[in-house]
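Every protein chain except one is present and positioned as in the full complex.
A and B are the chain letters, set down in written order, and residue numbers restart from 1 in every chain.
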Amino acid sequence: MMEAQYRAPGSVDEAVALMAGAGGKGRVLAGGTDLLVQMRAGMVAPGLIVDVKRIAEMTAISQIAGAWRVGAAVTGAEIHDHAGLKKAWPGVVEAINLIGSKQVQGRASAGGNLCNASPAADSVPALVAAGAIATVQGPNGRREVPVEQIPAGPGKTSLKPGEIVVSFTLPARPAGSGDAYLRLIPRTEMDIAVVGCGVNLTMKDGTCTAARVALGAVAPTVLLVEGAAKALVGSKLDDKAIEAAAAACRAACKPIDDKRGTIVYRTKIAGVLLKRAVAIAAERARSN
Amino acid sequence: MMLREDRSPRRYEAALKVRGAARFTAEIPVASMLHAALVLSPLPSGRVGRIDAGEALALPGIVRVLTHAEMPRIDRPGVLIPLQGPDVHHAGQPVALVAATTPAAARRGAASVEVAYERRPAILNLADGEPFAPKTAGRTATDSRRGDPETALRQAEVAIGRRYTTATNNHHPMEPQCVTAQWDGERLTVLTTTQAVFAHRLAIAECFGLRPEDVRIVSHYLGGGFGAKGGAWFPHLVMAIAAARVLGRPLRLELTREQMFTLTGRRQETVQDLKLGATKDGRLTAIVHESLAPTSMFGEYADALATVTRVLHACPNVATRQRLARVNAPQPNPARAPGEGPGSFALESALDELAYELDLDPLELRLRNIAAHDQHVDLPWSSNGLRECYRAGAASFGWARRPMRPGSLREGHQAIGIGMAAACYPAYRMASEAAVGIGADGRVKVRCGTQDMGSGTYTVLAQLAAEALGMSYAEVDVELGDSLLPEGPYSGGSMATASFTPAVETAARDLRGRLLALASADAASPLAGIAPERMSIADGMIRSGNRSEPVSELVARRAPQGLEARAGAAPEARPDFSAFGFGAVFAEVRVDSDLGEVRVSRLTAAYAAGRILNPLLARSQFVGGLIWGVGMALHEATVMDPHLGRVVGTSLADYLIPVHADMPAFDIHMVEEDEPRLGSGGVKGIGMLGTVGTAAAIANAVFHATGRRVRDLPIRVEHLLRPD
Partner (left out) sequence: MTDSSRQRVALALAINGRRHRVTIEPSTTLLDLLRDELGLFGTKKGCDMGACGACTVLVDGRRINACLALAVMQEGRDVQTIEGLAEGEALHPLQQAFVEHDALQCGYCTPGQIMSALGLIGEGRATDAAGIAEQMSGNLCRCGAHPNIVAAIAAYAGA
């Protein structure tokens, strides 16, 4: 086992070059909250650690034409303190602020949460529901990828060798929009989601005109549930529409049994959380 | 009872601890010390073959890799001291120890050792083991019988029979176990996280063929224990000491949190069958309590699951029976309220079920069955404050307003439930010595070779000496946690305080008598010639009438080297009474009807546990015990992979203990008792009592909220899922 090398580049280009030079032994360090645990547990032994916290583009939050761009290495605590982002995307901000303890949020980033590719990652269903687009840069340049296409399975991503997630863009959306994220954990705080549900709605004159619904921890990757969105769009979010969306959520679940939750329970709860998240998102949409 | 502030000086070592200045074992440097890391077996059963340490030895900082081939033989029956042979009995068992100049180098070395194993068949599940009767159950008899419970059950007007199960739990004190072993020829100094400096001194001396006086064990501050730093830690302590001897250098072994799942004991899982018989008006006529729990392939340990069953409620016909079965898993051992916690879950859940069979208020059922004496040993109680606990707890909680019917109380999508349970724990004692001295500077010193796990031992030692001498608490210094001190009790079984209290009080009274005699006989004292019985000591002054002298001046003049009195106390060989602490726990829970989430919103508990030395710290102990009950009821389970025999999830992110946000509102009542017959100075233990009955009170409240009777701990959301 080799002692890892450490570099803290000042630009994305430099970081990408370092990763390319490490020949598969490089690991990106944003907050370090997952990487250090994995190193300690002997799951990974990187030859090179690339600290991206000194790259301005990856640690900034900015607004461009109504869209929000969030650096992949911005910490949960910084996101929590950002009043503008919190007002526009309260569900996304709440989800990112459920990653680990408050101490972990002092370091952890949504980029790291996404790249760790846990099916139960809290930030991902909210980002998927938001329609977030990830900006990814690698040896062959930049590309834009919908967030839901990045996780490929537990602990696996679709990123190509040497690619780094640089930022997320949360799209501009019309007035009357709101989002929400809810999850269920066995303990009141400090635990991994048994089920997580993100909902993003746009309402016009009492009718739902756009919707995205995403579920976490009920399948190998976070699910975008198009059937649930379809059930909501065009409705007045009446009981029948919401029940149909809940049914679509239950039907989409392909969970596992583990010590945190059984298949039956996860499936049932997905529907319950959908209903509660829709209610919160709709309330926010009305007041936006 | 009111919390009398004057009786509750603040925790003796609190200022040191809030500064982060209390030095725990791993924080005490030892010159030229090496660091150990362990190589662990991934298999639950097998035999170690070739061990290739070549790559590890080539790494910087690695001094040596020790396996069973290089370690001295240690004869200790019934205990698995690692690295004594090639056989593997559980996953996580150490098979090699890497010694290096830094902890990081040792860790890297351990990760580089290659071990070949011959796999052997394993028994991984309790149901697959062969039941047998253990020699004892904790400190009690394995089986018991009074009257004719089988006939009584058959003839009972109302009878129920139910099966209850509880999960494997781990202790997880916040401070990981650590040892630094230092040999000097045939003398040995061991800095370690131990709940028993003297018991470990003797056992270690026996293992290495040393005289006990040549072994010194030091444990000044303990970051929790709960049973995990007693016998459970001992085998690994001995392994590290043996390794240090082979290495010829001081060695430190500090366990990782992951290793604390397999190398420091565990609360055994249980399967318990409870049968109750009663009359229609709610008098218990029969109790049968049979249980099965796992033990390891090499050791035998059974929690005392039936202690509470045998004595808590009046019943003429009682049989209890415990069996163990061997599995390829780590050795279980006592954890806070070791049998009484899981055992009372079964008994007090069954009582609640019986109450519903009888359509009788669960508290009223218990009030009709208060035991007038200890029927198990047929002796009178030293005292039994259970009725007062029921009264005080119920009144404060508002039990009388509870509707009997389950599912009666709601708020929004929350179902609210209220449940209760009773508790008791034996008042154990062991022999203890203590010394109380005073120096020429007027400072009092108490010396006692016991430990403080966070239970308040420093504080009560200082209080006892101050009160018995007539000095102020701030003038007392305490030394504990060192086997060079007078022999003190171990910290376990809720017995440390009851054991050292009479020794400290006797020594302090003896010292007081000597001080007064000295003053009386000293021509230079203003008190010269006054009979000692006409003098008093208060606030550091000896007084008689209008004459007085500071104790410090007398000592400086007449005993400039200081004075010390030493005393011992031992438990009664054959007491003519039975001593228990009692309690009643009342729980309110809120259950999300759609999600099945359970939150405990209120816990009220009343305890009658003898003389309370420090109400502030006693309350902290009771609350801590109750929180362990919350964990047992709702959170804690060490899950074993049924095919691999390994722990699933070995971090504190996987093993859930209650966190701040899980805390209910606590309401604690202490029913103080006068216990002149107890040789402990009236003290009964309190550390365990809070964990007894609590899980049952919560499960009973969940039933009251939802109508669902959960008989398997921890209660999971799946248990409460409503069918669609």
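The criterion applied here is as follows: contacts are C-beta pairs under 8 Å (C-beta built on N, C-alpha and C of every residue); 3 or more make two chains touch, one makes a residue touch a chain.
Just so we're clear, the structure is a prediction, and the values are computed from it rather than from any experiment.
Novice: Can you tell me which of A:20, A:77, A:145 or A:219 touches the chain that was removed from the display?
Specialist: Touching the chain that is not displayed is residue A:77.
Novice: Looking beyond the chains shown, say which of B:174, B:395 or B:524 touches the absent one.
Specialist: In the full complex, the listed residue that touches the missing chain is B:174.
Novice: Would you indicate which residue among B:162, B:257, B:283 or B:547 is in contact with the undisplayed chain?
Specialist: B:257
Novice: Taking the full complex into account, what residues of subunit A touch the chain not shown?
Specialist: Here the touching residues of subunit A are 2-6, 8, 29, 31-33, 36-37, 39-41, 49, 51, 53, 77, 100-104, 106-107, 188-190.
Novice: Suppose we count only contacts with the excluded chain; which residues of subunit B make the list?
Specialist: On the side of subunit B, residues 10-11, 13-24, 26-27, 60, 102-104, 171-176, 221-224, 226, 256-257, 453-456, 616-617, 619-621, 623-628, 651-653, 657-661, 663, 666 touch the unshown chain.
Assume only the chains that are shown with their structure count from here on.
Novice: Taking the mean of the C-alpha atoms as each chain's centre, how many Å separate subunit A from subunit B?
Specialist: Whole-Å distance between the two chain centres: 43.
Novice: Touching residues of subunit A toward subunit B in the complex: what are they?
Specialist: The contact residues of subunit A facing subunit B are 1, 41-42, 184, 186-192, 194, 259, 261-262, 264-265, 268-269, 272.
Novice: Residue numbers of subunit B touching subunit A in their complex, please.
Specialist: So the residues of subunit B in touch with subunit A come to 59, 108, 111-112, 258, 594-597, 599, 635, 637, 639, 648-649, 653, 656, 658-662, 716-718, 721, 724.
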